[in-house]
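Sharing a structure with you now.
Shown here: the complex without one of its protein chains, the others still in place.
Letters A and B name the chains as they come in the text, with residue numbers starting at 1 for each one.
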Amino acid sequence: MTTESTPYVAPDQNDPAVRKGQEDRLREVWKPPSGWFFRWTDVNNNRIGVWYTLTAFGFMLFAGVLALIMRTQLAVPNNDLVTANTFNQLFTLHGSMMMFLFAVPMFEAVSIILLPQLLGARDLPFPRLSGFGYWSFLIGGVFVSGSIFFDAAPDGGWFMYPPLTTRTDLSGLGADIWMLGLSFIEVSSVAAAVELIVGVLKCRPPGMRLNLMPLYAWYILVVAVMILFAFPPLIAGDVLFEMERLLNWPFFNAEKGGDPLLWQHLFWIFGHPEVYIVFLPSIALFAMLIPTFAQRHLLGYPWIVLAAVGTAFLSFGLWVHHMFTTGLPKISLAFFAAASEAVAIPTGVQIFVFIATLWAGNVKKSTPLLYASGSLAVFVIGGLTGVMVAVAPFDWQAHDTYFIVAHLHYVLIGGTLLPLFAGLYYYWPLVTGKKLSDRLGRIAFWIMFVGMNLTFFPMHLSGLLGMPRRVFTYPEELGIGGLNLASTAGSYLFALGVLIVCIDLALSPRRPKAPRNPWNAGTLEWLALPDDEDWGIRSVPLIESRYPIWDQKNFVQKVDEGRFFLPDAEEMRRESIITTVLDARPLQVIRLGTPSVKPMMTAVALAGVFILTTYHLYLLSALSGIATLACVLWWLWTGTAEIPEKPTKHIGHGIEVPLYTSGPSAPGWWAMFITMMADATAFSGLVFGYFFFWTIHTNFPPTGAGLDGPGVFWPMVALALTLTGWAATVGAREVHRRGNVAAGRALLVVGIVTTLSSLFAGLAGPWVSGMDPELHVYPAIVWTLAIWTAVHAAIGVIMQTYTLARSLAGKMTPVYDADLRNITVYHHFLALTGIVTFCTIGLFPGVA
Amino acid sequence: MRKVKFLPVAMCLPILAACNRHQSTLAPFGEEADKVRSIAIVLVVGSVILAAGLALLMRHAMRAPEGRLTHKGGMKLVLWLGGIGPSILLLGLLLYALPAMRPIPVADTDLRIGVEGEQFWWRVRYAPPGGPLVESANELRLPVGRTVELSLRGTDVIHSFWVPGLAGKMDMIPGRTNRLIVRATKAGTYRGVCAEFCGLGHALMAFDVVAMEPAAFERWLAAQARPATPTASPGARLFASYGCSGCHSVRGIGPVAKIGPDLTHFGSRATLAAGVLPMTHANIAGFVRDPGKTKPGVRMPAFPQMSAAEADQIASYLQGLK
């Protein structure tokens, strides 16, 4: 891999002039775009992360105000401040916004800011994807939350149980806004999860083996993987839901063979992991700040990994505990009660790890630590009531009462909100270079802490005294007026605390700069200077410890003087190092995306698809879809898999790595693989639907006009074509890799033709038998599986055509073949989807 | 933390004294609710002990000087208090709580009552073994000491049947029939509510529950089975001419109609509009003219053209249906 012509001479880092030259080049390369519009096309994680955080914070304040209105309405019995209609919109939007527009995006936003810093990377692997995620989030969020000003907000509760929400005579536009607006945001959440996973696995600095990874990165990895498996079932549910609302396909309509419980399963398979998705990142913040304030290494690092991974798994076995009262067999409930108790074990482990660390260390009292310990106290109460409601008989009483409202707010305030405030006080100097006021912070903490307890503690009692959830009023005779008044008073107190934090933030620009690393922390992110440069880190360090700033000699100085890796930007490109998963050995230098308007345009176009569909403007929506496709192709064609000007690059210390890789060592391949895992999970949600309907019906599939299945012939033809298309694609990759470009192109053409034919053959089954999806749930679910597979085949054809075009345009060669390798991953999953779909709809009726 | 945590509890004590006895999980009148209350007490006491222990430990940890706990000691703490301790405790909790999930056994000779949740009221059908089917609405009567099997269904959307003093709640889901087996232990008048959000009137969907001595219950059921006595009151005529009988059955007088609540023995109930208003003449008259005013989202239409006098007459007629 050495260039023979001119021997490489490493720059002399002792020479200040050399360092100055490197800094100037880095500064020029990482310069943010300017101009009133173009400044918003920035994709640097420093800026996207901050926008993202501020937007999510704004949505949190908005949803908080909605809660205050609700508490005011409930202050006294039989109050008439707001109507039932408004109240239903308030609680639906409050819950939905806090979950979808605050908790999850906030975790992703904070991670976008922190992760590259923690990993000593210059940016995340796909900066433009971050930009796309942000703009999608902003547009979707404003669309959903703004609906309340038009009295059109969703009003079916954040869980949106059908048939109340699918019957168009019982629910209006709000249900579509919820379903389509939030689906859009879910897509962007999954995109961010893909980026974070690749970031943690592939973008660590050299030497940062798995056992040296900051715990925050471990948690991000676990949580992002959870998002990957938790959100897609909800997306599958959303698909079925909108098919019922817009096309009258009766998935949840019991009169036509559907079942409202299917939605509950799909929703809570998402909904319970969701709780841990928003809780674990907060614990991750603790895992960063507690060692700092104990001034020692975290005690029990593997225990934290155990807890994070264990929680992630167990949290997928809890969903039915939200359905304890749906009349499922008691033994089924018991399995979930058992898993719900088991998940308390890893949670307890984490708490004891923190206690042990504080015990062993020299505790420095500080505002962030005050927030952290306060939130642990709140969370412990929520956790204990969680163990209580996991006991099914107790839950039969507590379910859907204010007891649960109390429980979930203790968990979410103690497990998400207060930890985020701890993180805010801890990391504010990292982002702005200034500390927040310790005094105001402490005052705000105590006000919030008292307010929080005063609001939610009485709710345990009002629930047990018979107050159901989601009621806009309650009768005086229940005797819970006093408790409710206390809750209302507490909520205003809590809001006052939040206000003080906001004032503290507003005063920040007038405060002096803090010193670098003001808390004397040991982890990489604190390399940031108060006057931060946009390049992220001066040189990418070699890591030999979990707390390199504490443990590695002259570490900060060596980083600053560019004595580690990649201290320069000789070719004036944004670059970062890709390393191996287990041991972080350097593999590649990637060129990162630069500021561009493409992510924003793609987000706008995709938003058009969702928003226009809400208003039943299908033609415009289809046009928007075409525009989205065009934007994506344009983005990919101009910005990815670029053939570098030279094959390798020196990154310092005698290490030379390639500038282009393809296949399993490349981040793009991982991104495709991970995305397809999410896609396969969504698909399995639909397949689950098919078999769910099989279990609840004695004769499934049914027979009759419009009900007869797709037969065996067409599904088997489609299956054969899908597999041929797959084989052709794999074959194209192999012959192309061996240098036979022409044969590769020919096989791609075969792939295009067969995959396209499989699309039509797959739809021919239900079409030829005249299956009427409005008649019964069986034709509806068969059509859904067939259409899902057809859409994926269509995307597969687009990918094959794109790759062929890349080859013809000279942008892909046997050495530089990332496009072909990545689409092969897609086609593996497409083949799997085809096998499952066509065997299910074609062969299963024969054995059912 | 400790200071503040118990403040709300202390504050609630005087309020608790004034709390209701008829819609509370803490004042059970049924076997299942009683069982759950005992479990709840165990859980609460256990939780308080654990929370207090953790708070003390946390305080100690924050104050301990550096190095007091070694790495090995810390690992032991996490293993025993974080891992093994909770595992044993939770195993015990499961062994204690799982058997409590077993339903009360039910025999073929036991009374069966079908309850259907509709937006926003309750249809109640008594099916005594060997006796006739008796339909009523918005009121559930139970014989004390007898096992009763409730068959719960939702007709339009999902509702949830919850009588806090009797037993835990059970959802009423369209297309499914859920069973809840209960046994009342104490005679009295209680209240149940819908616990699953079901639309605009969800907060105003309640019903009365009357637990009676078995003999009194038998007499009451026999009376309910009888049709109403025909009268020639002006209210009865108005009831028909305003089309009320298109939705409401008054057995023995009007046609059979299944859309709204059965009103055959309407006057014998304690409340109207599904447990929302006391059964007074004025309340009936007001509700008949404009039900939406009391109950948002109600399916019954308003009758703006109905005069106050007419509403009065209808109210008198309905109140007379004992």
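Couple of notes before you dig in:
One rule holds in what follows: contacts are C-beta pairs under 8 Å (C-beta built on N, C-alpha and C of every residue); 3 or more make two chains touch, one makes a residue touch a chain.
The rule we apply is simple: contacts and distances are computed from a predicted model.
Entry comment: the absent subunit's protein name, as recorded by UniProt, is "Transmembrane protein", drawn from "Succinate dehydrogenase", "ABC transporter permease", "LPS kinase" or "Transmembrane protein". Checked against the full complex, the candidates A:Met106, A:Leu124, A:Leu289 or A:Ile345 give a single residue touching the omitted chain, namely A:Ile345. Residue A:Ala334 is the one among A:Ala334, A:Val556, A:Val604 or A:Leu832 that touches the chain missing from this view.
Checked against the hidden chain, the listed residues A:Leu582, A:Ile626 or A:Cys839 yield one contact partner: A:Leu582. From the options B:Gly83, B:Gly117 or B:Pro174, the residue with contact to the chain not on display is B:Gly83.
Across the entire complex, the residue among A:Leu119, A:Met179, A:Leu314 or A:Ile480 in touch with the chain not shown is A:Leu314.
Considering the complete assembly, chain A touches the hidden chain via residues 207-212, 297, 299, 301-303, 305-306, 309-310, 313-314, 316-317, 328-332, 334-339, 341-342, 345-346, 543-546, 581-583, 695-696, 698.
Against the chain not displayed here, chain B makes contact via residues 71, 75, 83, 87, 90-91, 94-95, 98-99, 101-103, 179.
Criterion: only the chains that are shown with their structure count from here on.
Rounded to whole angstrom units, the spacing between the C-alpha centres of chain A and chain B is 39.
Note for the complex: chain A touches chain B at residues 83-85, 88, 156-157, 161, 163-164, 167, 170, 254-255, 258-261, 295-296, 299-300, 303, 325-327, 330, 333-334, 337-338, 341-342, 344-345, 348-353, 355-363, 373-374, 376-377, 380-381, 384-385, 387-388, 391-397, 399-401, 449-450, 453-454, 457-458, 461, 464-466, 468-475, 477-480, 482-483, 486. Of all residues in chain B, only 1, 4-5, 7-9, 11-12, 15-16, 18-20, 23-26, 32-33, 35-36, 39-40, 43-44, 47, 50-51, 54-55, 57-58, 60-71, 73-75, 77-78, 81-83, 86-87, 90, 93-94, 97-98, 100-103, 119, 152, 156-158, 160, 162, 164, 167-171, 173-176, 178-179, 191, 193-204, 276, 296-297 touch chain A in the complex they form.
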